[in-house]
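Please read through the structure below; I'll follow up with questions.
Note that one protein chain is taken out, while the other chains of the complex remain in position.
Moving on to chain A:
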């Protein structure tokens, strides 16, 4: 592990905890978050030079407290509260769950939820978030400032939602994490290996959530889904950094121990709760792929059933698109193409739709149409790894 990765990990393990404790103490989300962010910025400057302290939590705590006493000196009540803050060795109850629900409150815009969660719960700096999303630092900073102001001014609470509200609110949190995971997974290339690994943050967040809410089957489902995908990381790119499709990957390079663990988690969850949701179903599909010794030996009928269940719960055109791929292996490319073309209206702007059509058309020997579809797919993606793959097909 590089020093930079280690630094990121240590900060992530402690920054959210400190933020949670400080928000509880001050009752002011914005002020507490500023103090933690300051402490993180100072840590990122000093730790690479001085080394990571033996007790990073105590270090961050001391810096944030000192900074708070300094910055908030005019607010007498905050000073008193800060003076009372117990040091972290007395380990207060984990406030991070409340923190997560506040950051992912449905009254905040989706991109604000994402940026806030990364900054407040995972301890990323504004610069790191901007780099991960290829956005300008000032745009991200503005988004965060606006979101924090809304939390205070609109009275967004800092607490775990009531039982009757929990399913809806948890779903909001899972959507934010899933988005992070997708963003990280799709944008990861060998070139960008040095940038922040959002997939790692997404897995960490889901594991944290799973620890705090162990009886939520969809949290376990998302965790299994992320771990199953991560288990294939070593086989996803050529040494030159080009994307390798699932069907062409060297399956011996997959992390089979991680696959077994994630599959076991999924099976346990399914047996215990009998409550399949979209994340468990997507994980089950990923598990089918991960357990197949080769691409042709994949259990396509099983995958088709899982997609049908997923579509019942979540009738999205993207899930329909993926289902048509499974269908092509069960009932042939002509049947799949017919179904795919029925969904065309909702998917015209989606690169993978055209890439999948191209694949099916090639299977049917309609090469000129396949070429056109690949061209359209290439026009619609900005992702360098996908573009590389499409251009290679077009050059054939």
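Some notes on this structure:
The definition used in the following text is that a contact is a pair of C-beta atoms (placed from the backbone, for glycine too) under 8 Å apart; a residue touches a chain by one contact, two chains touch by 3 or more; residues count from 1.
Note that contacts and distances are computed from a predicted model.
The unshown chain of the complex is recorded in UniProt as "YCII-related domain-containing protein", chosen from "Electron transfer flavoprotein alpha subunit", "Cyclic pyranopterin monophosphate synthase", "YCII-related domain-containing protein" or "Spore coat associated protein CotJA". The omitted chain makes contact with just one of the residues A:153, A:297 or A:365: A:153. Within the whole complex, the absent chain has one touching residue among A:161, A:241 or A:384, and that is A:161. Touching the omitted chain from chain A are residues 105, 107, 153-157, 161-162, 165.
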